[in-house]
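Note that one protein chain is taken out, while the other chains of the complex remain in position.
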Amino acid sequence: MKQQQVKLISLVMVAVFAISLVLAACAVPATAPSAPAGGEAASTDVAAPEAAAPAADSNFKPVWYAPAPHPYFEEVRKGVEAFEAETGIKVEKQIGPDWNQDSQNQRMEALAAQGFNAFSVYPADAVGTNGLYEQLTPNGIHIINFGTSTAQPTTASFAVATDVKAAAMRAAEELIAAMGGKGNIINVLEVLEDPNTALRKQGIDEVVAKYPDVTIIQEVADIKSVEEAVQKVGDALSANIDKVDGIIATGYTPSVAIAQVLSEYKEKGGDRTIHAVGIDTDEMVMQAIKDGVMDGTIVQNPYGHGYLSMLLLQYLSEGYTPKADAYFVDAGFAFATQENLETYNNDILAVTEQIKSELLDKYLEK
Amino acid sequence: MLQIRHITKSFPSVRALDDVSVDFAPGEVHAIVGENGAGKSTLNKIICGIYTPDAGEVRLDGATIHLHAYKDALDRKINLVSQEIQVIPKSTVAENIMLDKLDRYLAGGRIDWRRINADAARYAEMVDLTAPVTQPVAVLSAAQKQLIMIARALSSDARILIMDEPTSALTRHETDNLLQLLRRIKGEGVTVIFVSHKLEEVLAVADRVSVLRDGSLIGTQPIARLTKEQIVQMMIGRDARTLGLGALTVDAGPPVLEARGISQTGRFHNVSFALHRGEILGFYGLVGSGRTELAQILIGEDRKDGGEVYIEGKRANIQSMADSLFKYRMGYVSENRKEKGLILSAPIQTNIAITVWERLRDRFGSIRLAAETATARDFMQKLEIRATDPGQTVGSLSGGNQQKVSIAKWLAAHCDILIIDEPTIGVDIGAKEYIHQLIWNLAKVEGKSIILISSDMPEIVNLARRILVFKDFAIVGEVRNNGENGAPVRGYDEVSKEIGQYLA
Partner (left out) sequence: MTQREVKLLARQTNQRGGVGSALRGILRRSDTSVVIATLILFILFSFSNSSFLTPFNLFNMSRTASLYVMVALGQAIVIVIGHMNLSLGAIGGLTVVVAGWCMDTMGWSPWVAAPLALLIGTLCGMFNGFIIVKSRLNSFIVTLASLFIFTGLVQGISQGFPYSNIPKEFTMMGRNDLMGVPFLFIFVVIVLIVLGYVFKYRIVGRRLLATGGNLEAARLSGIRTDNIILLAHTLSGVFAATAGLLWVSRMGSAQPSTGTDWLIVSFAVAIIGGTALNGGEFSALGILASAIMLTLIKNGLIMLNVNVYFEQTFLGVIVLLAVSVESIRMALSNRSRRSQVKSTA
């Protein structure tokens, strides 16, 4: 009897392995088309020997690392790929399995062991990632945060990211302008554990304080998923449906939620005019702007996060050092509305070009 | 002098004690006996302050005392050796014995282990505990753990020592030693309250005995005035029946169930037997001798590597209990009713009807609840299951009633063949007799074919006229006691002796 059970278990195991093999095989064609650079970029496995070929850059072996699959990282990757195309330098691009500091540590340590010496990283944990950096940087490895910064002090050389407070203030200004300078606002914040959330709240509060006729009647926060966001935005709207004039979101999930809830509200014949401003360019948000349900959205510069961080790494490898006090590189943002839906992408590219041209003067010295 | 006066205590579904008054004199061993659920444990717990009575009072040396927790009792030197073994496995024997008085051994903030070990060794010796006091308790036997609990109570200089089934885990030698010890400490003026199922021990050690039945005190008598039969009679409220249920006619035709050459690698080798209609076939042997294991193979819960089972002359293919029940109408009453026989959290009706839900459906396939309740009520009446209604959970029933429920589901399923494994373990005297009568009637009146598995010698000799003796996964002997018309031809002593010879 026992023997039979053992046989069965091993059969199941074999089946599981077989399935995972098939899945792994399927996964390759799934990623290939999303990498427009074609055959050259797809063969990341043999990156190291290939990268060794251009002798001039043999001491510059860069890595771009994102902790988990996310649409934002796909946008950033485009910037990295543009950098590759321009310079001919091969970048090892890795996306981890989850938002876990531990996974990030293991993978990055492995990459460092393989001889990679320049990292552009989205930190999984603002504090925890510093520990990893402190291990890597003494070995002459340069690290740049993209997308968000690690907590200060840090051994990362730069952070290339959106100035979240400035973005929040711009969003608030745009919303208040759309409301005609008066009315009641619901402020939807996102993850409370993120210290940036407090900065965004500060920015919005500061702007609102300038307008005596504008009040924040409700704050909603502690949102970790779109599901939670939809529920909370819905709750906040219905709690204030007789007095709300505007709603603002400074995080991705609540922006999607606002697009969903307001579209449905309008669809069902809701008659109150509610102005709305969000962040990022999720398709639902862009659709809502097109339909006139939302007024606009803050467009961050993920392309720039990727491109500029790689460029900075290259400069660092060439012997440049960060100027004193230079750390935060504001990658800028744009504001998309119904009017500039077709052109905002150019705006944001122009921002990148602008920053690129100032990079050496403003942030680096030799 | 401890006196309890007019004690009454109720629990949500039962009145556990009803106006009970008893005097316990210094220097006496006072036995308390009664069936399961008679109120013995409740009485103990009231004396120890674990329960507070609803009415009545506890007096110590003439003054009423109010106990709110076991600690209050300990302060008055009333100690309990409980039925459940309560030791800390990782700690040493000495630590466990001195557990409640470690604070007396503090020397400058540290515990003086040398002194503890020395003192503990004294008490260990008193109870005849041979294990070294520095050994961790985890490695000891159940009996040795029980002795530790007794030593712990002794080391507290108890005035009143309550022992709830203290010998249940002890060997014969250890029991004798304990009884000797009790005689000695009563000589020192200690009151020993001795609760036991084993009437032989009560007769051997007690000075007086109080009998409880259904929460009421039936009487307190000096032991010298009572015989064992009289005590049993007081406990169950009527005369105990003597052994011997008479003749059991067995169908002479082909066997209902026949096992031919059953083998299982490493265990059974070529085991064969036959069961006839209307027969009670005994499987006797010690636990682990292969009786239950063979039954598991028969009902398809364990695989056989060779041999065949024939039912009604046809080769049977049984892969699971479901096959056994639905294809061959063969039922199995588990020896472990709480863990394997019953769903304790479910009502009686679920536990009885679980085998027959198919039959209770209406034409849309829904189970008719009324029919389910009726089926349950029917068997509750037939088997005298004592419960308020079929919706009562089985877990709240006494052991005997639970056993009846676990038999009832197979009767409801119209099983022709029943394998009944240790039917009277943990069942009190009255219910045990009833279950014996029930099994007898199933075979004699209803013509069911029964395999009775038991390690209770009187039980198996009394009920079975043919007994297969198991040892080391083999049938080592067959003992017959069926004369003309299936009547027993030999007495209990002779049959049990023959069984014993096979086992030797």
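For reference, chains read A and B in written order, and residue numbers begin at 1 within each chain.
Here is the rule we go by: a residue touches a chain if its C-beta (ideal position, glycine included) is under 8 Å from a C-beta of that chain, and two chains touch if they have at least 3 such contacts.
These numbers were taken from a predicted model, which means no experiment stands behind them.
Across A:224, A:290 or A:323, the single residue that touches the chain missing here is A:224. The residue from B:65, B:111, B:204 or B:344 that touches the chain not shown here is B:344. Set against the missing chain, the residues A:283, A:318, A:339 or A:358 yield one that touches it, A:283. The missing chain, though absent from the display, is touched by one residue of A:242, A:325 or A:342; that residue is A:242. Across B:100, B:176 or B:214, the residue that sits in touch with the chain not pictured is B:214. Contact between chain A and the unshown chain involves residues 5, 8-9, 12, 16, 20, 23, 26-27, 30-31, 34, 68-71, 73-74, 97-98, 189, 192, 217-222, 224-228, 230-232, 234-242, 253, 256, 260, 263-265, 267-268, 270, 282-284, 287. Touching residues on chain B toward the chain that is not drawn are 10-15, 18, 214, 216, 237, 299, 301, 320-322, 324-326, 332, 334, 339-346, 350, 354-355, 357-358, 361, 365-367, 369, 386-389, 409, 413.
Here, only the chains that are shown with their structure count from here on.
Averaged C-alpha coordinates put the centre of chain A at 68 Å from the centre of chain B.
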